[in-house]
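This report concerns only the one structure given below.
Only a single protein chain was left out; the remaining protein chains are all shown in position.
Order of writing sets the chain letters: A, B and C. Residues in each chain are counted from 1.
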Amino acid sequence: MSGTKPHRVRDIFVEGPIDAAFVGTSIAKHATRTDIGAHEIFLGQVRADAIEGRTVEALEYSAYREMAMERMTAIREEAFAMWPSMTCLHVHHSLGTIKAGELCFMVFASAPHRAAAREAVAWVVDRVKAELPIFGKEILSDATHVWKVNRSVDPQGRPTDL
Amino acid sequence: MSGTKPHRVRDIFVEGPIDAAFVGTSIAKHATRTDIGAHEIFLGQVRADAIEGRTVEALEYSAYREMAMERMTAIREEAFAMWPSMTCLHVHHSLGTIKAGELCFMVFASAPHRAAAREAVAWVVDRVKAELPIFGKEILSDATHVWKVNRSVDPQGRPTDL
Amino acid sequence: MEVLLFGLIAERAGARTLELSAASTSELRVRLAERIEGLAALSYAIAVDRRLVMGDVPLNGSEEVAVLPPFAGG
Partner (left out) sequence: MEVLLFGLIAERAGARTLELSAASTSELRVRLAERIEGLAALSYAIAVDRRLVMGDVPLNGSEEVAVLPPFAGG
């Protein structure tokens, strides 16, 4: 609900999983904005992937919060410049332990018409994955762990798909 | 949660607005499906558009339900054929009076990875708008009404943007 | 046969159904225009057994026939 304040630094991080009910509450808050015609929501859920015979039981996220928030502010500003009709944009990412089946990431855009909301969500998801210093450890069923690497970022941490 | 049963005819219609909390509940139901990594949700909200100095206060939807359900079944089957990795697809559309600011349409797809969910949602939204016999009356602030026409359908009812 | 009417067409006809006889969709269009004032100015499609039909299609009277104004879902 902050289309008019894209420059404010806001904390996108939440401790633990994102509650599905919180998504419902976020949606409900837009009922007073009768200029909105379309909401597009992306949610990331932790997958119980199999890794060499073991299973991912949880992801443990950490972040360089200060840099992540600065990058997110820049991404928000750019998104509102690219889709000026966008009414609001909400981004949340989990920190700490998120079990398989739980939600860890939300990008939620609203606009008068659906193209802006849909395009902005896809673009913001890509940018967050590529540019925010967030780190993830996959906790496996045998109590070992593997550090997760987004395929969209090269080994030097440079985004490759933008 | 019905990726294995795309052929079942299901009633997509709900009387009155779609409750934001219902969207939250729908999301929560997917927590047991740990093969899901991505949810994409489109929500349509009734806009208080200005029409020649008057304002849209509500939309009143009706439908040729039997045909709409048959078309929706065909669209579902085609969507699962086009995005075979898709885990589930949920579509709901309101009937009756939906006030400005309320939700009237939901398309919700889940998949292991986000591309399938995102593409399927955009495609299903287009198909529903173009092919389902749903009719909408915009109730204006002076108590008159205007029949809504989707721009993506030509005057003979044929989809033009597919 | 009983013809189903929807949306703007039902509003203009003042009814959700009309009892009509027609051996084809072309004839049906003529009969509808006789019964619904101002229909000539409206765009509508005809569905036979829940599928849109284009051009002229014969009718035997046992089909489910519906008259559909432009769609507005979503």
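Just so it is clear, a residue touches a chain if its C-beta (ideal position, glycine included) is under 8 Å from a C-beta of that chain, and two chains touch if they have at least 3 such contacts.
Since we're looking at a predicted model, the values are computed, not measured.
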Query = Can you list the shown chains that the absent chain is in touch with?
reply = A
Inquiry  = Can you say which of A:11, A:66 or A:142 touches the chain missing from this structure?
reply    = A:66
Key: Sites on subunit A contacted by the missing partner chain, in the whole complex   = 44, 61-64, 66-68, 70-71, 93, 104-105, 125, 128-137, 147-150, 153, 155-158
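Everything below uses one rule, namely that only the chains that are shown with their structure count from here on.
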Key: Core chain by centroid distance, with centroids computed from Cα atoms only   = B
Remark   = Cα centre of subunit A to Cα centre of subunit C, whole Å, reads 49
In subunit A, residues with contacts to at least two other chains = none
Task = For subunit C, jot down the residues that touch at least 2 other chains.
result = none
